[in-house]
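Heads up, the thing below is written out as structure tokens.
Only one protein chain is missing; all other protein chains are in place.
Going by the order they are written in, the chains are A and B; count residues from 1 in each one.
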Amino acid sequence: MAEVDKVEPELEVRNLKMHFPIRAGLLKKTVGHVFAVDGVSFSIGRGETLGLVGESGCGKSTIGRTILRLYKPTAGSIHVGGKDITHLSANELTAVRQKMQMIFQDPYGSLNPRFRVSELIGEAYRVHSGDENWEDHVANLLDKVGLQPDHMRRYAHEFSGGQRQRIGIARALAMSPRLIVADEPVSALDVSIQAQVINLLDSLKDEFGFSCLFIAHDLSVVEHIADRVAVMYLGKMVELASDRELYQDPKHPYTQALISAVPKPEAGAKRRDRLILRGDVPSPINPPSGCRFHTRCPHVLDECRTIEPNFNEISPGHWVACHLHSETSA
Amino acid sequence: MRNYIIYKLLHALGVAFVISIVSFILLFYTADPASMLLPETADAADIAAFEKDLGLDQPLVVQYGNWLARIVFEGDFGNSWVAKIPASDLIGVALWPTLQLALIAQIIATAVAIPLGVLSAVKRYSIIDNITTFIVLVGQAMPLFWLGIMLMIVFGVFLKWLPTSGSDTWVHLILPSITLASFTLPLNMRLVRSGMLEVLSKDYVRTARAKGVTRSAVLMKHAFRNAAIPLVTVTGMQFGALLGGAVVTETVFSWPGLGRLAVESIQVGDFPVVQGVVLTLSGFTILANLAADIGAAWIDPRIRFN
Partner (left out) sequence: MNNMSSESKLEETHLDYKPSMTSIVLKRMWQLRMGVFGFVLVLVLGLSAIFASQVATHDPLEQDILARLTPPSFLEGGGSTYFLGTDQLGRDLYSRIIYGARISLTIGLSAVLVSMVIGVLLGLAAGYFGGKIDAVVDFLVNAMLAFPFILLAMTLVIALGASMENIIIALGLSNWPIFARVTRIETMKLREQEFVLAAVSQGLSHVRIILKHILSNLAAPLLVIATVEIARAIIRETFLSFLGLGIQAPTPSWGLMLAEGRDYMLTIWWLSTLPGFAIFLAALGINLVGDALRDLFDPHMRKG
């Protein structure tokens, strides 16, 4: 069971909400909202890696971007290194931004095709630090991510997808951040390359000591690298536990379904029954009442349809939002 | 759909409004009616009285308001300073020849562009394709008035087949309309061709072909209808350019239309007429754009709200 650092957490998110207005019509009136993130709370300790898993549309990418203040939260608060960054202006954010970085999903869209690798990685560092020897720093970073330093004069299109992601990682590391949000960093890569990049991140994490929010849609991806794992569904967090505990003793039906879907090619492993969920994922514009998962849940109770379950700590370090596990249920 | 139309109408009105302001201001600062209309012996007092008479001593906004009101409610553009008759008369007379020219030219251009464009898409790398490419290249680089002059020289002077100026019979219409048609022909051809190419390679067409639908049936039904959409939109939007081309063509061939009227009026400084022509031409352009927008949205429902 992972212990959250008793010192102030690197990242603390409380009741975060991110609603995007939908505009239509002549005067661009707001006709509805996409409830992308609807009340999420968690924290990440120093040097800890939190995996965040969920299907497309569950809001995980939005959380990552909101934390980095690429959006302005609709409600809730974000504290980074103890500092409240929820309402900071763009100018005020400049200083903070250097300490939290993002690794993007798309290795092709996230690198400016007109920049050389040296500029891609070192631009922010050069601008913010004014260091004349910034290229040395870039060379060092390239080495750390497993690329050749003398490739820095090249352009992004000369590299493969996996190599581009390494460039993206080097870019994120350039300013020695304390928090890195990795937004599905391996989803666009071939399976064989995915492991390499995940291992790279793992060793860099130890070496540089940053905290990491690792976002993925596949549980098996985060299993190796995460200390704790959180599961999201339709804008809400439904379970949060240490890595091992989540995989061995998942409490939320959704988590159980996700885990059962992970193929386990181990000889002699028990053959788990696949839990197939009924129905389609509802839309985040019009989420179901009560527990959002109730329309697909195999263990749905009456109260699930009307009352939203709280996110409770049912055992130390293990949080679930489910009526099956709350004290208030019958 | 209805909302879209209303939105586009309001937008068009807004544009018309802005154009009226711009043309008013432009001409306000360049016009010098006193020196045009008063005899040279007029002194400062005469000029002052004259300007008061015309209401030129009032604030800019008031003058604009009066001017606009007169145009909208009475259709009165003022009197031509040169011909001393209402500008709207001159404009009215010149309107039809320009429309005539523009319409015939557009018809010719479309009539040539469609078959050539379709054929060059269907039979790539054939002679037709190469000819089309050549026409597009040459057509886009061709200065319109040079083409007109060359056609005049070849057909009017050397071969003496066609008349080179005047507008009495339909024969006089031939050279100017061909000249003007060549202005929009290249773009139309390119559009038809690329529209057809894009659709022909789409999966649903290949599915239809695989199902055994004959080639020409596929062409006509599916491909052409979708390729026609950009053609419609652009034709409407090109109308403004077409009118611009008409200005040039009319000047070269002395065709008695709005274009020639505008040019002559600008050259002599007859500003009420110039303003009137500018507003009329812009008005038609705006209407054409509006029709194209609404037409496109009607054909392709996806366009309605961006």
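Here is the rule we use: a contact is a pair of C-beta atoms (placed from the backbone, for glycine too) under 8 Å apart; a residue touches a chain by one contact, two chains touch by 3 or more.
These numbers come from a predicted model, not from an experiment.
Across B:47, B:142 or B:294, the single residue that touches the chain missing here is B:142. Only one residue from A:109, A:209, A:298 or A:316 touches the chain missing from this view: A:109.
Only one of A:75, A:124, A:193 or A:281 touches the chain withheld from this view, namely A:124. Looking at chain B, the residues touching the absent chain are 11, 14-15, 18-19, 22-23, 26-27, 29-30, 124-126, 129-130, 137-138, 140-146, 149-150, 152-153, 157, 197-198, 200-201, 205-206, 209, 215, 240-241, 243-244, 247-248, 251, 262-263, 266-267, 269, 274, 277-278, 281-282, 285-286, 289. Listed for chain A, the residues touching the missing chain in the whole complex are 65, 68, 70, 93-98, 101-102, 104-106, 108-115, 123-124, 127-128, 156-157, 168, 171, 175.
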